[in-house]
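Shown below is the structure under consideration.
Here the complex is missing one protein chain, while the rest keep their positions.
Chains here go by letter, A and B, matching the order in which they are written, and residues are numbered from 1 within each.
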Amino acid sequence: MSLLLLVLDLVGTFVFAISGATAAVTRRLDLFGVLVLSFVAGNFGGITRDVLIGSVPPAAINDWRYLAVSLLAGAITFHWSSAIDKLSSPVLVFDAAGLALFAVSGTQKALAFGLNPVMAALLGMLTGIGGGMVRDILVVEIPTVLRADIYALAALAGAATVVIGQYLHVPATAATAVGALLCFWMRLMAIHHGWRLPVARRSEQLGGASAGSKDRKD
Amino acid sequence: MSLLLLVLDLVGTFVFAISGATAAVTRRLDLFGVLVLSFVAGNFGGITRDVLIGSVPPAAINDWRYLAVSLLAGAITFHWSSAIDKLSSPVLVFDAAGLALFAVSGTQKALAFGLNPVMAALLGMLTGIGGGMVRDILVVEIPTVLRADIYALAALAGAATVVIGQYLHVPATAATAVGALLCFWMRLMAIHHGWRLPVARRSEQLGGASAGSKDRKD
Partner (left out) sequence: MSLLLLVLDLVGTFVFAISGATAAVTRRLDLFGVLVLSFVAGNFGGITRDVLIGSVPPAAINDWRYLAVSLLAGAITFHWSSAIDKLSSPVLVFDAAGLALFAVSGTQKALAFGLNPVMAALLGMLTGIGGGMVRDILVVEIPTVLRADIYALAALAGAATVVIGQYLHVPATAATAVGALLCFWMRLMAIHHGWRLPVARRSEQLGGASAGSKDRKD
């Protein structure tokens, strides 16, 4: 179980690192910038969770495998960036898998450190979305997760499943598997059907929307 | 006293969370983005302070009431954003109150963890301004507090009052009240009279304010 979690965790890191490296290559950052964004996207969520629950040094700092996997993903993306471009659909699937796993493993770690269930679920969600948020901040963009389709909500649903499972004394393995599958399924459905969260209605004269959306990427 | 501090702390969180949600609504973020910015604006200052002084998990992560208050503020802002717009002046007053409280309560917590007086006052100031700084970074703006009217200085004055009070053996309650009132008053005066801090003089050819985009690197 523990080995399985580690493997899945490293797979999640790898996929997220590719998303960071792709963002860096698109913005013409140099090789170092690509590797930094790989590491940040793959590990920042987990690092933040570990700092907040007092588990220092964070696993991603203390265990060289997270670094190795991140650098490998960055190097691959750097050298075969045109090929990665063509893979966007598989990457989205892997990204959904990474999100699912980080959400449930992050929640479990927070529960193990004694956080209350609600905050443990939120830290699980943060583990899943944190890397992508800082990736976007570093390339000076409003984080995708704050304005895009169902992403954080899928992570939260997976994390909540783990918490509810613990409350109901369901075996941890089962709750984890169900939570991860739920998150994965929600995310794929959101991509497939273009599900989005609502945006607040604004009075016309504010003009806000146009200012915001003109320079917004899509 | 402790209950009073908690109530005031939650009121401060609520008001700052409204400022975060308003920033998110203006930029057309979705519901999740609005709730994240509510939580960040209301709690990031305190979370940063707690991480820096080694009080983990931070109170805002460990106590569900901070989350509940933040989400409530976010939901209200999301549904009645037009009404909130009309309230800008009351919001500024509440914001000044939140700043005052966070500055003094943050200072007290830092002193309680054994920091030296100068750094305790600065951490108190950081508690007051940190949430708004990260709110602005997430929506890709230079933090208001770095370029706007007297804001951080009011927080620092309140925080310094608490520190000086402790040094002079004034009862903590009295020093806290005076510090909070001083900060609140300075902030209201700054808004009312348009007080601003000076900006460095630059040689003419630099072109000043408009230069912001011109002197950006590429």
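Note that in this section a residue touches a chain if its C-beta (ideal position, glycine included) is under 8 Å from a C-beta of that chain, and two chains touch if they have at least 3 such contacts.
All of these numbers come straight from a predicted model, not from anything done at the bench.
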Residue, one of B:V51, B:L111 or B:C183, that touches the chain absent here: B:V51
For chain A, the residues touching the chain missing from this view: 24-34, 36-37, 47, 51, 56-58, 61-62, 64, 67, 77-79, 81-82, 85, 137-140, 215, 217
Chain not shown, touching residues in chain B: 51-54, 113, 115-116, 118-119, 122-123, 133, 137, 140-143, 145-148, 151-153, 196-203, 206, 208-209, 211-213, 215-218
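Note that in this section only the chains that are shown with their structure count from here on.
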Interchain centroid distance [CA atoms averaged], chain A/chain B, Å: 28
